[in-house]
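The following block contains the structure, expressed as structure tokens.
Removed from the display is one protein chain of the complex; every other protein chain stays in position.
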Amino acid sequence: MPGVHLDGMVAKIYKQIRELLSRTSPQKEAWRTVKLARHPKRPQTLDYIEKLFPRFNELKGDRRYGEDPAIVGGFAEFEHRTIMAIGHQKGKDTKDKIFRNFGMPNPEGYRKAVRLMRVAERYGLPIVTFIDTPGAYPGLEAEERGQGEAIAYCLGTMASLNVPTVAVLIGEGGSGGALALGLADRVLMLRNAFYSVISPEGCAAILWKDAKQATLAAEALKLTSEDLLRFRVIDEIIDEPRGGAHKHLDQVVRNLSGALSRHLQELEVLSTAELKKQRFAKYENMGREYINGLEES
Amino acid sequence: MPGVHLDGMVAKIYKQIRELLSRTSPQKEAWRTVKLARHPKRPQTLDYIEKLFPRFNELKGDRRYGEDPAIVGGFAEFEHRTIMAIGHQKGKDTKDKIFRNFGMPNPEGYRKAVRLMRVAERYGLPIVTFIDTPGAYPGLEAEERGQGEAIAYCLGTMASLNVPTVAVLIGEGGSGGALALGLADRVLMLRNAFYSVISPEGCAAILWKDAKQATLAAEALKLTSEDLLRFRVIDEIIDEPRGGAHKHLDQVVRNLSGALSRHLQELEVLSTAELKKQRFAKYENMGREYINGLEES
Amino acid sequence: MEQRITVEITKRDKPELKKEEKQDRAPSGVSSNAISCTKCGTPIDLKDLEKNWFCCPQCDFHMPLSARKRIELLVDPGSFSEFGEKWTSTDPLNFFDLKSYQDRINDIRAETGVKEAMICGRATISDHPVVLCFMDFAFMGGSMGCVVGEKFVRAVDIAIEERRPLIVFTTSGGARMQEGILSLMQMAKTTCAVQRLETEKIPYISVLANPTTGGVLASFALQADVILAEPEALICFTGPRVIKQTIGKELPEGFGKAEFCLSHGQLDMIVSRKELRKVLTLYIDLLEGAVQCEYEEPEPAFRGLPKRGGKIIRGIREIKKVAFDAWRSLGRHGS
Partner (left out) sequence: MEQRITVEITKRDKPELKKEEKQDRAPSGVSSNAISCTKCGTPIDLKDLEKNWFCCPQCDFHMPLSARKRIELLVDPGSFSEFGEKWTSTDPLNFFDLKSYQDRINDIRAETGVKEAMICGRATISDHPVVLCFMDFAFMGGSMGCVVGEKFVRAVDIAIEERRPLIVFTTSGGARMQEGILSLMQMAKTTCAVQRLETEKIPYISVLANPTTGGVLASFALQADVILAEPEALICFTGPRVIKQTIGKELPEGFGKAEFCLSHGQLDMIVSRKELRKVLTLYIDLLEGAVQCEYEEPEPAFRGLPKRGGKIIRGIREIKKVAFDAWRSLGRHGS
């Protein structure tokens, strides 16, 4: 039957196209972004805190169980107002990286973040978060102490806050462990950061049954800042110098500072009710445009 | 010098009086109360919950670290309304007592209580607590997980609640571990319960350097329901049958039920603002009448 | 009918049990009207299984259930009315791995008859009007994509508009990779909806079935006021395999199971499937009574404002009487 023959040919051609595509630039672009976002010299949360805020006073501990250095936070001064700054910190040298668990928080980290957010709320301080993590730590004890609950609780807290929140994706945005600090009124993203539901390696291991296909997965996942802007998951891309943020930190900080200032000013004039209404609408709309049949029911 | 002689005599007589007093009834009364409050057959929180409330649905866990069976709690029905019932549970037989750590909570117990109080607040449910504990558990791991913070947090929560709260001292009211569930709008106390800043044995060990002087300490501490009513630390004494609550539980439950009903009805007609105003005034006045010189400054 | 159940059970992917099954239990060669228990291997006649709430009569193992079957077992007969059944994903990423996302969806639908990983609707349980969401593991491992998130949000809208408690049954491997970042955002989306529920004082109960992991666990599943679980259900953020790889050693016996989570303070109660209807009824009863008494300032605290009926009741004595009469009329008081 000619129909069958044709179907087979179409499938074959389609496969060839995919394979060809897999060797061209857009995909490599995604992988290049992943590599830049994970670059060992890439500036981290504490670098931005130091450069953006003339004063910063760190707060520690979840008041329950422990102090998790994979998340840092504290009062900071930004353009003549006090804010609360919170972010993942991956660590610099080997010792620091181990100390900070490579930026993979345990439940205490998220619970510290929640505590700091509530302190900020009490004083009416805007909150700025910096996201840069491979994800929540996949450890045995993290599960024992409720890793899932810690993230769910942090998300619930961010959704309920009566103060303006701005999240900045500065490097790696790894899944739920990143999102826990990302449910903000505005989400900014450095051009070479990435944000994904799963790491390209993890995705490749599951779907391609081969972690080495991470390059393919990176492209398929649409995890670059341009993709995310298109999906309206982020609100603005912050430009980086050629070669990445580490090439000229001050320039990135200038770009980020201007954007932060603008977004905070826009949010600060809103009433609490309006702020939360917009926040809920923002997130409850996400993905709605990609559903067929919604209008019918 | 005759003065010195006289002083010595006075001191000696005073000492003799104290010793005589120490063998008479008021002091034995205090010790009798302590023994009754700790009586192995004394009804416990779950007994009262069963008898007072036609329906009860237990809630478990602090959602953070563990489930502490030394504190129990859940939704309950009381006179056609839903309430939140929370209390210490000491345990009945040896196995149960060990399981419940003899009613000495770990931090998780207080954090579960806080969680339940916040759920109650969300739904506008009044909260009834039952107090019966030797105190918070003095363990190494309890300290590691912040026993002090857990109590402070529970106290802060009870102070801030937007719903009416009634605490009932049913047995042993041991120090901060008891008070953590006791910062309520109304505090009721079974006649033979006791409530003290320190156990008589602990007090005797420190002040008399001899734990065997607990009988003396019990009297000195003024820990009976009559004493506490006089100090206005409690609002009402619930009568027990001769011989103690375990002699006729139903009778105690009838007395308690009537009082609970009355106090809840009085509290339920108050606005949130008035409720909290009265609560703060109640506790911030405590001890004020026993200070000299207040009026001067 | 029996045939369909077999399909549902065998098609279901049980990540952590699969290997053991293969090793421990030889093909039992049972007839097409029987299956062998996933846990103890005992052959069970499908009729007996159905009579026993799809739990093994031998070891009480709770067999995986499709969303449809759960609805049948839980709600008052004929009371379920679905919404959103036609909503489908438009494949926003144009996702393609070894197979395209669109093909995957079509194949699963054809094979299982399940249209999405969550089925939602209004129903009554013991005459209480509720809104229900049931996840289905057969559909791409119960993964949360845009449709699941949207259905949950609509369920919340209905719960608020109609003052109905929300009850959610979860079973999920997490977010749906094929919808990329948009699937991650469904965690934020459902979280915001839960916040609206809280503000509106609508009771929210979740029931976690095997397995509930990843993004579903770390968002709406664990944000409920009351969290129940089925016995032995795997409940963890990261799956045991990944943890084992990370820490490089064996996990303790029972790790991540419901019993483990209960003792670690994560759950309120483990409820056997047979008891679930009774337990849920009790919670709804007690919580519904609660929401009927709204709390407003600066008026007296416990005046009643039952929004559903439209009739406004004032004064605590009247509330009590109304609530009492309602309970009595349903024959459920003092049970």
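To keep things simple, chains are lettered A, B and C as they appear, and every chain counts its residues starting from 1.
In this text, contacts are C-beta pairs under 8 Å (C-beta built on N, C-alpha and C of every residue); 3 or more make two chains touch, one makes a residue touch a chain.
No experiment lies behind these values; they were computed from the predicted model shown.
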**Request:** Going by the touch rule at the top, give the shown chains the omitted chain contacts.
**Result:** A, B
**Message:** For the chain left out of this view, which of A:I86, A:V128, A:A142 or A:V163 touches it?
**Reply:** A:V163
**Message:** Touching the hidden chain in the complete assembly: which of B:I86, B:L179, B:A214 or B:I237 does that?
**Reply:** B:L179
**Fill in**
Checked against the full complex, the residue among B:I151, B:V166, B:A214 or B:L270 that touches the missing chain is B:I151
**Message:** For a quick check of understanding: of B:Q89, B:T133, B:S196 or B:T272, which residue touches the chain that isn't displayed?
**Reply:** B:S196
**Request:** Identify the residue among B:A70, B:L190 or B:L223 that touches the chain left out of the display.
**Result:** B:L223
**Message:** List every residue of chain A that touches the chain not included in the displayed model.
**Reply:** 54-55, 57-68, 75-77, 79-82, 108, 112, 119, 122-125, 162-164, 265, 267-273, 275
**Message:** Considering the whole complex, not just the chains shown, which residues of chain B touch the missing one?
**Reply:** 18, 136, 138-140, 142-149, 151-153, 155-156, 158-160, 175-176, 179-180, 182-183, 195-198, 203, 206-208, 216-217, 220-223, 227-228, 231, 233, 279-280, 283-284, 286-288, 290-294, 296-297
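We take it that only the chains that are shown with their structure count from here on.
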**Request:** Using the touch rule from the top, work out which pair, B-C or A-C, shares more C-beta pairs.
**Result:** A-C
**Asked** Of the other chains, whose C-alpha centre is the longest way from the centre of chain A?
**Response** B
**Asked** Approximately how many whole Å separate the CA-defined centres of chain A and chain B?
**Response** 48
**Message:** Need the CA-centroid distance for the pair chain B / chain C, whole Å please.
**Reply:** 40
**Gap in Å, rounded to a whole number, between the CA centres of chain C and chain A** = 29
**Fill in**
Each of the following residues of chain B touches two or more other chains, namely 63-65
**Residues of chain C touching at least two other chains** = 198, 222, 264-266
